[in-house]
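One structure, as structure tokens, below. Some questions next.
The complex appears here minus one protein chain, its other protein chains still in place.
Residue numbering begins at 1 within each chain, and the chains themselves are lettered A, B and C in the order written.
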Amino acid sequence: MRLHVPIPLRWGDLDAFNHVNNVSMLKLLEEARVRAFWQAESAVEDIPSTAVIDAGLDTDTLTLVAHHEIEYLAPVLYQRDPLDVQMWLSKIGGASMEVCYEVYSPAADGPVLVARARTAVVMASAETGEPRRITPAERQVWEPYLGEPIAFSRG
Amino acid sequence: MRLHVPIPLRWGDLDAFNHVNNVSMLKLLEEARVRAFWQAESAVEDIPSTAVIDAGLDTDTLTLVAHHEIEYLAPVLYQRDPLDVQMWLSKIGGASMEVCYEVYSPAADGPVLVARARTAVVMASAETGEPRRITPAERQVWEPYLGEPIAFSRG
Amino acid sequence: MRLHVPIPLRWGDLDAFNHVNNVSMLKLLEEARVRAFWQAESAVEDIPSTAVIDAGLDTDTLTLVAHHEIEYLAPVLYQRDPLDVQMWLSKIGGASMEVCYEVYSPAADGPVLVARARTAVVMASAETGEPRRITPAERQVWEPYLGEPIAFSRG
Partner (left out) sequence: MRLHVPIPLRWGDLDAFNHVNNVSMLKLLEEARVRAFWQAESAVEDIPSTAVIDAGLDTDTLTLVAHHEIEYLAPVLYQRDPLDVQMWLSKIGGASMEVCYEVYSPAADGPVLVARARTAVVMASAETGEPRRITPAERQVWEPYLGEPIAFSRG
């Protein structure tokens, strides 16, 4: 099962080549992770059931990125429509998880896969900075999203 | 009459003080201007009638910011809900316009005014870089949004 | 008397128009303020005597931006050489100060004034979030930089 998080572009995500900058794409993935996995005050209806990490202001948890890998398959131009960031988990460890992504850009003749990525995230205590175990409650809501590791088309 | 453009926050808009950074707020206003005034490919329904500037890829027009003034009235925390960026025009000149903004943050007991701003924008030819006149078509769709200049509460 | 802080550009400061983005310019001014007024661990020699605000990690002070005004006088292209951000203070109040800036870009035939700006900064207690008084020590090192308010060439 996959999480689908729509992430709107900003014109400011473009670089001087007039494409969404490769680093900006990782900001979009960061925002997708936050919306998929973090608690946050909201009046909106569509908070995913997976959004259970208390990682906001006065947080208990720091979610530390240990590793990223990303490949870019097509340039992305500015558009009003959000990108469709699809996420699943290839691993849920004791204190860490690996998030996999496929990013689709809407187009007249159907969505285009523009990027693939994976991120290793370590849960740490905001107090001590030390890794803290993933809780049973977190594990329970995340396990349905376990899937295959992402395959990159090139090294 | 005001334009209302919802602009979602990103966790990355926060700075080390854990508030939306004062400079990030101007990125949000930039995106609100782009969505209010620029043409852009989209499958979405809610493109404002005012979005007529051809300022995208292979653009005819550069919209150059000549002047910004902004005051910050309340800190903004990260939230899932978009900010409500309200815009109107205090001036439509020969080749420039002044955009005024009030930015509201949603809250349990009603929206909170978090920032006021104004931006002077000059239309320039992408070819020559020289100012180019606002077209009758642009003027026609923008005139309904003419209003009073914004008043700042402090210098 | 003016503070001169060299601020290197990043290619990422450019936007799709291939100029330093108008919002990025305010990030450069933010960095100039931090280097001019904040304490920070360093092995480098040239920390200004004005850098006395304890506003780093585990900070005592939040420096809150209350107001910005900026005008853009010339486009800035990417270059290896830092911009020369010149700063002075037009006011030192009880708990706030106003920083004025002139930003110069190096060029073959002498520096070019590319932007003028002013920022109202309020000192607040990191604990309470309430404004806190500027200390005598801060006032003493900052007073030599008191000068005229900046004059903008247009509204």
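Before moving on, here are some points about what is shown:
The rule is simple: a residue touches a chain if its C-beta (ideal position, glycine included) is under 8 Å from a C-beta of that chain, and two chains touch if they have at least 3 such contacts.
As the structure is a computational prediction, the values presented were derived from the model and not from experiment.
Shown chains touched by the hidden chain across the complete assembly: A, B, C.
Interface note: of C:A40, C:A95 or C:I134, the residue touching the hidden chain in the full complex is C:A40. When the missing chain is restored to the complex, the residue among B:N18, B:Q39, B:S90 or B:S125 that touches it is B:N18.
In the full complex, the hidden chain is touched by chain A at residues 16-17, 22-23, 26-27, 30, 57, 62, 64-72, 75, 120, 152, 154-155.
Although one chain is hidden here, its contacts on chain C can still be listed: residues 8, 10-12, 18, 27, 30-31, 34-35, 38, 40-44, 47, 56-57, 77-81, 106, 108. Across the interface with the omitted chain, chain B contributes residues 11-12, 14-16, 18, 21, 23, 78.
Criterion: only the chains that are shown with their structure count from here on.
The most central chain, judged by C-alpha centres against the centre of all protein C-alpha atoms, is B.
Each chain gets one centre point, the mean of its Cα atoms, and the points for chain A and chain B are 28 Å apart. Residue positions of chain A with contacts to 2 or more other chains are 11-12, 18, 78.
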